[in-house]
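Encoded as structure tokens, the structure appears first; notes follow it.
Heads up, one of the protein chains got dropped from this complex, but the rest are sitting where they should.
Order as written gives the chain letters A and B; numbering starts at 1 within each chain.
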Amino acid sequence: MRRSFVALTACLTLTACGGGTAGGETSGDASPAGQAASSATLTIWADQMRSATLKPFAEAFAKENGIKAEVVVVAQNQQQTFVTASQAGKGPDVLVGAHDWIGNLVQNGLIEPIQMTEDRLSGYVDVARKAVTYDGQVYGVPYAVENLALYRNTDLAPEAPKTFDDLVATGRELKEQGKVKEIVGYPVSQQNGQSGDTYHLYPLYTSGGGHLFGTKPNGDPDPADLGVGTPASVAAFEKIAALGEKGAGALKRSFTSDNSAAMFAEGKTAFLVSGPWRLADVRTAGVKYDVTPVPPFKGGGPARSFVGVQAFFVASKGRNKALAQEFVTNTLASDEVAKALFDAEPRMPALRTALEYAAAKDPDVAKFEAAAKDGVPLPAIPQMVAVWQPFNALIHSVVKGDPVEPAVKAAGKAIAEQLGQAG
Amino acid sequence: MRGLAARHAAAVAVTAFAVLPIVFVVSAALDPIGTLNSATLVPRGAGFGNAVKLFTTTPFWTWYRNSLVVSGLTAALSVAVSALAAYAFSRFRFAGRRAGLVSLLVIQAFPQFLAIVPLYVIFSAISDNWPEFGLDSVWGVVLLYIGGQVGVNTWLIKGFFDSIPKELDDAMLIDGCSHTQAFRRVVLPLAAPVLAISGLLVFIATINEFLIASVFLTGDDARTLAVGLFGLLADQRNANFGMFAVGTLLTAIPTVAVFQFLQRYIVHGLTAGAVKG
Partner (left out) sequence: MTVTHGSGLRPGRHGSPSGSGGAASGGGGARSGAGRSRTTGPGSTAATLGRVLALGLIVGVALWAAAPLVSAGNRLGVGIVAVVTAAALYVYLSPRRLPAKYLLPTTLLLLAFQVFPVLYTMSLALTNVGDGHLGTKQEAIAAIEASSVRREAGSAEYRLTVAEQGGALVFLLADPARRRAYAGTADGLREIGGATFGPGGRVTAADGYTVLTPAQAAARGEEIGSLSVPVDGGAIRAQGLTRAYEGRATLAYDADCDCVKGGNRVWRADDEHGRFTAPDGGALPQGWKVGVGWANLTAAVTNPKINTHFLGVFAWNLFYAVAVVGLTAALGVAAALVLHHPRMRGVRIYRTLIVLPYAMPAFAMLLVWRDMFNTDFGLVNRLLGLDVDWLGTPLTARASVLLVQLWLGFPYMFLVATGALQTIPAEYLEAAQVDGASAWQRFRTITLPLLLLALAPLLVSSFAFNFNNFNGVFLVTAGGPFPSDNPTVGATDLLITYTFRLAFGQQGAQYGLASAISIYVYLIVAVISVAGFRRTRAFKEVR
């Protein structure tokens, strides 16, 4: 009996595989008829948190339109999985994700532009609008904005530091007095501890005078103008190195986003550079805190933090594009839903009216908004893939105390080579 | 007496090496402040807050059930399929036998997860025709895992079959039994140890697998422990080490149970095949 059963399952397997090669040719004429007959299912992909938030809205939309809706949790590698699945015709209709995926998804032809009037667009905060605009087209409906700011323990440091140098001085003083263990909780390393964290270090890099890419006339970053390896970038990293392990000891590779927040929550450091996602932890810990923008270097430029925008995308290869557009541009973009989304999960809304509503409910939202003033959207161009790894490694080398100039030049060269290769 | 003391000292040292990281995980699981880097060997308070949070904020038991089903099915079926093939390789002499054995080894050397894209193509075609075995289905992934492990298991089991005297099943054949009967009534019972150990190995490998599972089992109801727990730590923004630690300890339970259940076969199974002759 077992033998037959095994044979049976094996049988299926191979025949299934056979279907694979031919499936692509035939699915085109088979699916639409079948789809139209039964009621359509709108499929939405989101991460764990977002899916719980979105479920009620998707269900309400489905009910209203007499269709079905399904919110699927994609826990890891969302972008990669979306690309693979869409290419195989198994992708969703709507994707919830970060705006910096746009460049890659557009070059793969997997998301649709979204047409909105200037009026409606101006309802969004500027940085969010810029973030979802790529090559002059809007590709996503923004709903939440996130950026870094400085958390300060007001018991330990009542005054907000004007410059990062002040911050280090205060932190050091507190450390010498034995009130804290570390000068600042600054996430230098990614969660895996193995490479530097470009996202968190970017404010210091820009305040020191560095930049990643220049800007094209249409507002997109210009990959032809690479800022890493220039004298300005070397100067910026010299300032970072001065704070590093062989300098002031404020920046250390052992700090990740996680342990920095833990240090702050336990009162072992007076400062923490992090985003609004840490608010809940900090509040639970009961530390008295305030939120201000990340301060610039003394005499330096503004410390620009990267702004990440969560957005809804309409998949090009989805089966229910019209429904998806309807859901994304009308339902999700509405004022009521944006407010309800904030109530469900406190993230700074991208829609101005919802932002006012949120700021009135939670003063910290306004503080993060203030910190976003100097922010720039995380570059969405696909060329960013060439930057991450070399730049992350560069951060580690510099903070560790390796000679700055050769490291910066080498990283610049590695990025340029990668860009040429990808070009 | 001094010899014994030295032995105890060494044994304690090795045991400490083995156990300390686990103690650390236990402590983190109980520690109410569930952060990775502040966790200590001795928890600063014991509570089941992390466990409660794990059970209420994540579909942990669904992950658990999925992992048990996937790993259990994969282990059982893969051992069954491999044992059949191993029997043919061990007891039959046929054209292409040697080539078959070598190609098993060669084919198996390709790590499945490097072929995610081709596998996705297969699965999307399966989903179109037989959704029961397609994406987000436990059965589909089980078949995939079996396909990835059947070669190694066939080798392992064949080696053991070779050590069972052929005269035993010859005697059965002489008495008019079919090969199938000889296989079922003589070879299989004698090979229980190796079947147990290969089952355990597959079980452990499967319950730990997350690269393939994270691509093919994305649905809310389909995720496994490895994917779910990895998500708890991988999410930069909401990493919760305490919950992760609770999940880790609970994940060890089925492995320990299977291990205990198969233990009487295992030590024998690992060695008997090799020490023969």
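What we mean here is this: a residue touches a chain if its C-beta (ideal position, glycine included) is under 8 Å from a C-beta of that chain, and two chains touch if they have at least 3 such contacts.
Quick caveat: nothing in here was measured; it's all calculated off a predicted structure.
**Student:** So which shown chains sit in contact with the chain we cannot see?
**Tutor:** Those shown chains that the absent chain touches are A, B.
**Student:** Taking the entire complex into account, which one of A:T163, A:T292 or A:Q418 touches the absent chain?
**Tutor:** The missing chain is touched by A:Q418.
**Student:** So one chain is hidden, and I want to know which residue out of A:Q87, A:T154 or A:T292 touches that hidden chain in the complete assembly.
**Tutor:** A:Q87
**Student:** Taking the full complex into account, what residues of subunit A touch the chain not shown?
**Tutor:** 3-4, 6-19, 21-23, 26-27, 30, 32, 35-36, 39-40, 64-67, 77, 80, 83, 87, 103-104, 106-110, 112-118, 135-137, 192-195, 252-256, 259, 316, 319-323, 325-330, 382, 385-386, 388-390, 392-394, 396-397, 400, 402, 406-407, 410-411, 414, 417-418, 422-423
**Student:** Just the residue numbers, please: which parts of subunit B touch the chain that's not shown?
**Tutor:** Counting only subunit B, the missing chain is touched by 3-4, 7-8, 10-11, 14-15, 17-22, 24-25, 36-41, 81-82, 84-85, 87-88, 92, 94, 97-98, 100-102, 104-119, 121-122, 128-130, 143-144, 146-148, 150-152, 154-156, 158-159, 162, 167, 170-181, 183, 185, 204, 207-208, 210-211, 225-226, 229-230, 233, 241, 244-245, 247-248, 251-252, 255-256, 259, 266-268, 270-271, 273-275.
Everything that follows uses one rule, which is that only the chains that are shown with their structure count from here on.
**Student:** Find the geometric centre of each of subunit A and subunit B from their Cα atoms only, then give the gap between the two centres in Å, rounded to an integer.
**Tutor:** 36
**Student:** Enumerate the contact residues on subunit A facing subunit B in the complex.
**Tutor:** Per the stated touch rule, the residues are 2-3, 6, 9-10, 12-13, 16-17, 19-24, 27, 47-49, 51, 72-77, 81, 84-85, 88-90, 190-191, 256-259, 261-263, 265-266, 275, 277.
**Student:** Using the touch definition from the top, list the residues of subunit B that touch subunit A in their complex.
**Tutor:** 33, 35-38, 58, 77, 80-81, 84, 116-117, 120-122, 124-130, 133, 135, 143, 147, 180, 214-215, 218-220, 223, 227-228, 230-231, 233-239, 241
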